[in-house]
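As structure tokens, the structure follows; a few thoughts come after it.
The complex is shown incomplete by one protein chain, all other protein chains being positioned as in the whole.
After this line comes chain A, so read on.
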């Protein structure tokens, strides 16, 4: 199969999903777009099963917290080993009730990636077979990668964020 290009991919996805895909960009050649949370499984399974593009490999699932926007973005990296290109799919969730459908129906490998994302960001993956914490202890009580939790003891004066360019 010939190497698919990002423009072909955008056309193909635009034809299928139209307005459901937005914020299309191409940072460093990696096609990035967003979708709504109720469409995510539909988009992922289209990417995985469409014979033309064939993104059969789930590279990674993670999340990013944007406290100013009150959002948590769940980020999927997919890889088409046939055509050798990657895509990045983002889904922005409300930080107060982050729930999204689980991708374990498509890839077994999504299991631990989603558990890790739940552990660190509190994103609830609906339909996940075993959504428990994975790296932190069960009694932790918080989701530590959220931006409101400081790294160091906040009373220390020598480790202020401003000294570190933030």
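Convention: a residue touches a chain if its C-beta (ideal position, glycine included) is under 8 Å from a C-beta of that chain, and two chains touch if they have at least 3 such contacts; residues count from 1.
Please note the rule applied: contacts and distances are computed from a predicted model.
Going by its UniProt record, the hidden chain of the complex is named "NADH-quinone oxidoreductase subunit D" among "Carbon-monoxide dehydrogenase medium subunit", "ABC transporter", "NADH-quinone oxidoreductase subunit D" or "Phosphate transport system permease protein". Contact with the chain that does not appear here is found for just one residue of A:10, A:24 or A:64, A:64. Where chain A meets the chain that is not shown, the touching residues are 27-28, 30, 32, 56-60, 62, 64-65, 75, 77, 81, 84, 86, 88, 107-109, 111-113, 116, 120, 134-137, 144-145, 151-152, 161, 164-166.
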